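One protein chain omitted, others in place.
Now for subunit A:
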Amino acid sequence: MISADLAHAYPELILAIGALALLVAGAFAPKQTTLVGGGAVVLLLVAAFAAATQPLGVAFSGALVTDAAAAFSKVAIYLASAVAIPLGQPWFERRGVKTFEFPVLIVLAALGMGMMASSGDLISLYVGVELHSLALYVLAAMHRDNAKASEAGLKYFVLGALSSGLLLYGSSLIYGFAGSTLYSDIAVAAGQQANTGLLFGLIFVICGLAFKVSAAPFHMWTPDVYEGAPTPVVAFFAAAPKLAAMVLFARVLGDAFPAAAGQWQQVLVVIALASVAVGAFAGLVQSNLKRLWAYSSIANVGYAVLGLASGTSEGVQAMLMFMVLYMIDVTGFFACLTALSRQGRSMETIEDMAGLIKERPALALAMTVFALSALGLPPFSGFWAKFYVFKAALDAGLWGPAVIGLVGSVVAAFYYLRLIKAMWFDSSAGATDRPPVEAKTVAVGLALFAFPLVLVALTWLDPAVAKAAHAFGLA
């Protein structure tokens, strides 16, 4: 019985055993950081392959669900994590932080995110959330001689612990009223009678998860953490953890509470609109690009939650598509920021970007693509992402929220265009350093995906996402 279960857990096993092996290797040869990093990338790629080819079903008496949605999101999560290693490790080494723990922590974070994406039980939900967030807290503070990074790590840790508390409190209420931690049993209990206790627990779980995806009104930590944490680390935790938490959101709502769809839809619509509004308006006054993109990510998470709020399979499909395309945008943008520096000082404000098109045409062009894509201009990838979300919202009859979302998108266009204007039309602020090759490669590669490769990719992303969305228990 155990061996049959283990066949469902191959990606997890590969990552867990591989992380331990890398840790031992790193402890015995602490100078070989490149080797450990390379091993971690290989590990993540192998795990992604294993996730794509593993048998579908449930294992460990329902705790681990390996359906199409889990496979799809795991592949996306592992690949996004694999990109973070070549992006981050040289950055740290240039700043004199030569640690082999960076790739190991990324692998363990990816493991936790995979567990979140395939959780079928409140306990695996919590363990997965804790595993990935603990690794992220450490990554945020890893540049420990930098006061801002330490502050970011501490802030992230304290507020993250608070949100874990909310999550646990909600889970214990749900367990108390449903009598089980399994999503399938909770769905049965929730379907039998309207139970205020269960709904109370669900609201707490929603609050905890909204914290993890940084949706308003639980977004306060995001700008400070993004600003303080090392740029390549931000590139990592603005992307994959958000997808994992959104899939978890869909799992809890779709698998455990399909009967309470009417109730949680209202909550999600409020969260989505608040996020879009906060992201659009608070972003207008930011001059630091990392803070700006923190607000942009709050707004974008709002759109993903809006897709989920539709409460339909089409909505989940829109959410998955949105998150995958958004992950590429945000990773690419932060890769550009990682690549850019002026006399050894990283360029983080809009003024720093003035005249970049003459200095670094390739990176400026890539940043323009990402900004236009995040803005939602056709034919860039961000447009298709928003197209799916608004279509799902309109089909579910959410006309009002969709219109407000569109208005928020127009408001947010101002700050993306301000960045583009500074890069293309302002006079240059001085020579920039030669960009490191790995960050530039990642940035340009992802920009090429955002346009034009996305048009090709959509033809196979669309059926994959549709298949994944049908795995959830929503109509």
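Here is the rule we use: a residue touches a chain if its C-beta (ideal position, glycine included) is under 8 Å from a C-beta of that chain, and two chains touch if they have at least 3 such contacts; residues count from 1.
Rule of thumb we're sticking to: contacts and distances are computed from a predicted model.
Asks: Not counting the visible chains, the remaining one has a UniProt entry; which protein name from "Xanthine dehydrogenase large subunit", "NADH-quinone oxidoreductase subunit J", "Outer membrane protein beta-barrel domain-containing protein" or "Branched-chain amino acid ABC transporter permease" does it give?
Replies: "NADH-quinone oxidoreductase subunit J"
Asks: In the complete assembly, which of A:I14, A:A80 or A:M142 touches the absent chain?
Replies: A:M142
Asks: Can you say which of A:A84, A:V104 or A:L198 touches the chain missing from this structure?
Replies: A:V104
Asks: For the chain that got dropped from the picture, name the residues of subunit A it touches.
Replies: Missing-chain contacts on subunit A: residues 2, 5, 9, 16, 20, 23, 59-61, 63-64, 99, 101, 104-105, 108, 111-112, 115, 123-124, 127-128, 130-131, 134-135, 137-138, 141-142, 144, 153.
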